[in-house]
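A quick write-up on the structure given underneath.
Removed from the display is one protein chain of the complex; every other protein chain stays in position.
Here the chain labels run A and B in written order, and each chain numbers its own residues starting at 1.
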């Protein structure tokens, strides 16, 4: 773990490559998602599925490249907190849509 | 002009009901009495310095528990009023509106302002001591949590004398709770009061997760933690991920009522069932939030008074972890009867039944802990032993209710009422009473009287069964919940008479317990050792009550049941052994108290839609937070001489 930190330290001494790569990736993913939608050339299911997957990738980029999710000594707990948050969020969204599909 | 004032007052104050006038008078009298006593004994400064501004978890815990007992009294009076109304057919003691208000406040208060502060109070009292820490991770936030809970509870309780109580049930289902069918401040009180308390609880969850994960004594790995600490960790986790849902649900209904949105209205495309959906996404995990700490307490008490190691420690932990995940995927079973498809109802039916498995594992672990143990029938142990069969009845009827097709018969009948009282009283309340007797010496330095304790236990426990067992049957006979009266000739009266007798019996049991608290404070045995029960965990390693900094030296932990191990090795003296080092402690602060009361006024403004009050109070709240952000000198060191003085006063320093 210390090794990683040392590497990060060195990286931080110079040009912020990690951040620049993160920015380029996030802009690229955003534009791909936009293109999939406005080209109107794919089925609705494919369009929705692919933009959701792209959004999840974007979220991971923010968490790993910008937020340093896995850097501190408590990273296990940080990852569990965010992971359980996503688990609950998915349950809430999917469950609500499924349940409410049949009612007012 | 005078007519205007009259009209305003008749809306603002609740007029015309002798019961409410009685409450008005008693509230004013008790306020006057409190002010008089504080002034006469010159205790205002003491109150401010020792309690209102404290950020010591032990004191915050005590304040939570006092509030919980007061709310238990209020909720209990509500229950007795309801029972008085439906003992006999066609009674006219309460009218339907008043009855609606009372069952609403009874449910809300008992869950959110009694059970919640009771468990959070116990966590504050015991968790830092059990893990060998000096305080929680964020003591300032902890004080803010308490005061937010407190003002939320005050705001909610204010409703019945100012403006009128909420009357749409503790679940506050829409569209009944919407602006159209339920205008006026009553439901707003519910929404804002719960919102304030809920934010406080969410902060508590974050606080205790960080505390337990990061502040354990050296050597205390996760699987060496006391079981109550484990249950507090899992509870905090559920709080963190469930309470935001309540926050959103309450906010959306508030926006509906105050700003004309259409989330839950029938008109303009709103979805009334979405409220039930969101409410129970929070509501079901909430059930586990109030039961898991009780499980933790039973584990501690049963192990201590069986004089045996807890059986199946790892199974206990993993079953709780499993419960925490499962608790988020069962919520629909609260509204099977909304008429969903077979697929939806089946999935939630099965996931609900699955929770019985880890819970059953825990029951067997407690039984095996008792097996061949040297059982000591203390009051705390009696509550723990009574829990097992009583909770089992509630648990098994819960599995019956989980069968979706059968639920159409049980739903909203007294069978359901009996079920959730069996688990909530038989589980949570028994657990809190066990904890009260178990940790009382740690909180106050004296033991509660065992004889009075046992009298109150037997009266309460027997009355509890007299009250709730017949409810299952009257429910199967067709009596539904929330009906304010019933006609003659249905055959419900005899059982209802029995139920009411049981309810008043529980009231008597509670009075004996309160008398025990008074008696023991005056004459109870003082606990000089810090370890009155032959305890196994670290909270018994320090003095009773624990000193401000909990431990002069942080204990080193080698095994589970760390204090028992220290006693066996003869190293208990290490904690108070000189030389000392200065101890870093956070400063007391009045800001949490002030901020919470500002939020109270903001909330009160929203209840009456008085934005001239709500907006400045909310802005002032932000200002207090900004001041806090710029505060850098918020801690101090306790000098070595003071530690020496404190330690020799406890007789622990040689």
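Heads up, the rule we're going with is that a contact is a pair of C-beta atoms (placed from the backbone, for glycine too) under 8 Å apart; a residue touches a chain by one contact, two chains touch by 3 or more.
Criterion: contacts and distances are computed from a predicted model.
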Omitted chain, identified by the protein name its UniProt record gives, among "Tripartite tricarboxylate transporter TctB family protein", "Lipoprotein", "Xanthine dehydrogenase family protein molybdopterin-binding subunit" or "Quinol oxidase subunit 3": "Quinol oxidase subunit 3"
Contacting the left-out chain in the complete assembly, out of B:71, B:194, B:240 or B:461: B:240
Residues of subunit B (touch criterion as defined above) contacting the omitted chain: 137-138, 202, 205-207, 209-210, 213-215, 240-245, 247-249, 251-252, 255-256, 259-263, 265, 267-271, 274, 278, 281, 622, 626, 629-630, 632
Interface with the undisplayed chain - residues on subunit A: 1-3, 5-6, 8-9, 12-13, 16, 19-20, 22-23, 26-27, 30, 33-34, 37-38, 44, 47-48, 51-52, 54-55, 58-59, 62-63, 65-69, 71-74, 77-78, 81-82, 84-86, 88-90, 92-93, 96-97, 100
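Basically, only the chains that are shown with their structure count from here on.
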CA centroid of subunit A to CA centroid of subunit B, Å: 37
Contact set on subunit B toward subunit A in their complex: 209, 213-214, 237, 240-242, 245, 266, 271-274, 277-278, 281, 325, 328-329, 331-332, 338-341, 344
Contact footprint of subunit B on subunit A as seen in their complex: 74, 77, 81, 84-85, 87-88, 91-92, 95-96, 98-100, 102-104
